[in-house]
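One protein chain is absent from this view; the other protein chains keep their places.
And now, subunit A:
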Amino acid sequence: MEQGPIVIVGAGQGGLQAAALLRQSGYEGELTLIGDEPGLPYQRPPLSKAYMAEGNADALILRAAEFFDSKAIRYLPETRVHAIDRVSRRVGTDAGDLDYGHLILATGSSNLRPPIPGLERAMDLRTLADAERLRGKIATPRRFAVIGGGFIGLEFAAVARKAGHAVTVAEAAARLMARAVSEHMSAMFLAKHRDLGAEVILGDPVSSVVDEGVTLVGGDQVAADEVLLAAGVRPNTDLAEVAGLVCANGIVLDGRLLTSDPAISALGDCASFPDPRTGRMIRLESVQAATDHARHIAARLTDKGDGPYAAVPWFWSDQADYKLQIAGLAQPSDRAEVVSEDVVLRFDDQDELTAVETINNAKVHMKTRRSLAGGEPVTADDARALIG
């Protein structure tokens, strides 16, 4: 059992879960959770979904204030961590220096801001403060330009269209959500957004943001009152890099989710870890990764288990009346087998199932997710039989 103190840097979903699970698993030492945002830790996924539509910030709160007292978790909001001194095992923060026996980095990610002239005019949708600002803009009819046709840009586009705004989505790649889903699913969602009345521009990157809207590389102009930047994120690794931890598209972890310093773990968006199925280094931006990482680290630190991390990834995105669910993780090159309009199976070059993409089909999602979690390779025949 880790004797502590344990310090968690980052109070998003993963950091909060790590704190809660450490206490639940019997860790009784000092425990500090540090976040740089004001208020209580909250869920981010609804910011571009239910919160954007309804504006209920209370529903986002992960734990009430009393929780931190009753669990003896020292929660420090609006507090920045400046440096990690790995030799003395101490972090320097706005609230003074804190010693650690074990440090958990849950620093998350930040919006990627590509070098586009005028981008300072564009809004972000990452934090509750961003979402509040954006919600202020959807109170009256406007023309929105969304830079990026990934999950967040499209979720926002669906909410904004429903509220009656004019929406143009500009995606630099040739299809929507290209990193995450098969061509078939991209096409399904393209049709959905066009049906909803959004204009979707593909394969023509934004070259500048101007007062009148955005300009595309191809020369076209998109007139807009407001511009939302949703072109992906980058992992927050500055603190780890300065401290000399190995980083490469995230803080590099081993199969136990330890950094190159065994007194430091990392989790969630900021972490690059070996894919349990392939061993390839991956970085995931999801509630699933944040919480499963937290569970694994809490178990290790409380002697409840120290096997290799083995959780199956899953993702979801709500866009109007389409709920996209993904079980597993496919490489872009993985073969896509379109079973029906709402189900796509993905297979690697060994013909093993890597991921299942579904729309409004929770049954297939859960069946295949459970099967992928079984630890044994799922063959193409197994997969087809499973969804029969």
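Remarks
Just so we're on the same page, a contact is a pair of C-beta atoms (placed from the backbone, for glycine too) under 8 Å apart; a residue touches a chain by one contact, two chains touch by 3 or more; residues count from 1.
Assume contacts and distances are computed from a predicted model.
Of the names listed as "Cytochrome d ubiquinol oxidase subunit II", "Multisubunit potassium/proton antiporter, PhaE subunit (TC 2.A.63.1.1)", "Long-chain fatty acid transporter" or "2Fe-2S iron-sulfur cluster-binding protein", the one that matches the UniProt record for the absent chain is "2Fe-2S iron-sulfur cluster-binding protein".
Residue A:Asp318 is the one among A:Glu171, A:Asp269, A:Asp318 or A:Glu352 that touches the chain missing from this view. Per the touch definition above, the residue from A:Leu62, A:Ala95, A:Val339 or A:Ala380 contacting the chain not shown is A:Leu62. Residue A:Gln43 is the one among A:Gln43, A:Ser110, A:Ser207 or A:Gln331 that touches the chain not shown. From the options A:Val287, A:Leu301 or A:Val378, the residue with contact to the chain not on display is A:Val287. Residue A:Ser70 is the one among A:Gln3, A:Ser70 or A:Ser340 that touches the chain not shown.
Annotation for subunit A: contacts to the undisplayed chain at residues 20, 24, 43, 45-46, 49, 59-64, 66-67, 70-71, 287-288, 291, 295, 314, 316, 318, 325, 361-363, 365-367, 369-370.
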